[in-house]
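Every protein chain except one is present and positioned as in the full complex.
What follows is chain A.
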Amino acid sequence: MTNVDPQLQARRDDIDARARQWLAHIYSGEITEQERAGFQDWLAASSEHRAAFQSLNELWTSLDRVPHIEDEPADPAARVPADAAKPARWREVLHRASSLRMAAGLIVAVTAVVALATLQMRSRAEQHLFTTQIGEIRELDLTDGSKLVLRADSAISSSMSSDERNVTIERGGAYFDVSRDETRPFVVSAGDIDVRVHGTAFDVLKGPSSVTVSVTHGHVTVSDLTKPRSVQLTGGQQLTVLANGEFGAVVEFDSQRVLGWREGRFSYRNARLEDIVADVNRYRIKKIVIEDEALADLRITTMFRAENVDQMLAGIAATEPVTIVHSAAAISIRRREQP
């Protein structure tokens, strides 16, 4: 193997990843005419794109020549379980942990770290699950040297192999400071969105209706796995992708404001009330509930500390057509009746 300029290698890896994205989407059964035109444009944009896709397509085509490709692997542990549709075991672990937490009414508890290396996956990748409890913010060191700060009431799984570093956000979000490794891209997956980097720092928040990526330095590629679409972000830029796959505009952001959650400060500008409530609820046993779906889309600009949520709610009630109702079980946000 020859030595290749790391930057050139990273560029090739990105092009290969894009080629894989295109091929997967073309065979997904869901490509539209518009996307077909996008594929044509992408191929035409660079001879490197065309070469990468051609090479991948030839590999894809050759697969039916692989002897015994239809056979189950000899290793029984490598077989797909018959109940593949059931949740993975670690999800069950998460569910149990959540139930216990609620039963015990714990505010801050010991973070569960579950090694998955012995689970069904045959992959040689090293896999871990990290969770935080309500109100808990936790700093973690990954085995590749990357550091991350996990938001309260969040759950992520990591998988480190010799080829790739993967983190999947199952719930909540995290701030990532990724150690540079040109040979192993670092991919953060949140729902249908992948964030691909080689070494940079960024924040990913998976909310109820969107995924928001905020880059503090370096550059990342944000991709929608259900559509052949990617956006590049550099330091100081933020992108929100809605649950329906719609990409918002790339905007500048104030890192002190957006990343203040690491010190218990929350700041939102023109954010959906539903997203704010989901974020705040990570710090509360007694949850805030939006009773009227139409209120979920209210746009709010606010700033508060985690311990001052009541003041924040009072502020919203003073400026928006809502009323706050406290009960033993929850705090409800209701539409204010017209006099």
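In the analysis below, a contact is a pair of C-beta atoms (placed from the backbone, for glycine too) under 8 Å apart; a residue touches a chain by one contact, two chains touch by 3 or more; residues count from 1.
Everything below uses one rule, namely that contacts and distances are computed from a predicted model.
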Per UniProt record, missing subunit out of "Phosphoribosylformylglycinamidine synthase subunit PurL", "Sugar ABC transporter permease", "RNA polymerase sigma factor" or "Multicomponent Na+:H+ antiporter subunit D" is "RNA polymerase sigma factor"
Where A:Glu30, A:Glu48 or A:Glu307 are the choices, the one touching the absent chain is A:Glu30
The missing chain sits against chain A at residues 1-2, 4, 9, 16-17, 20-21, 23-31, 36, 39-40, 43, 50, 53-71, 73, 78-81, 84-86, 120-124, 163-164, 189, 191-192, 194, 225-226
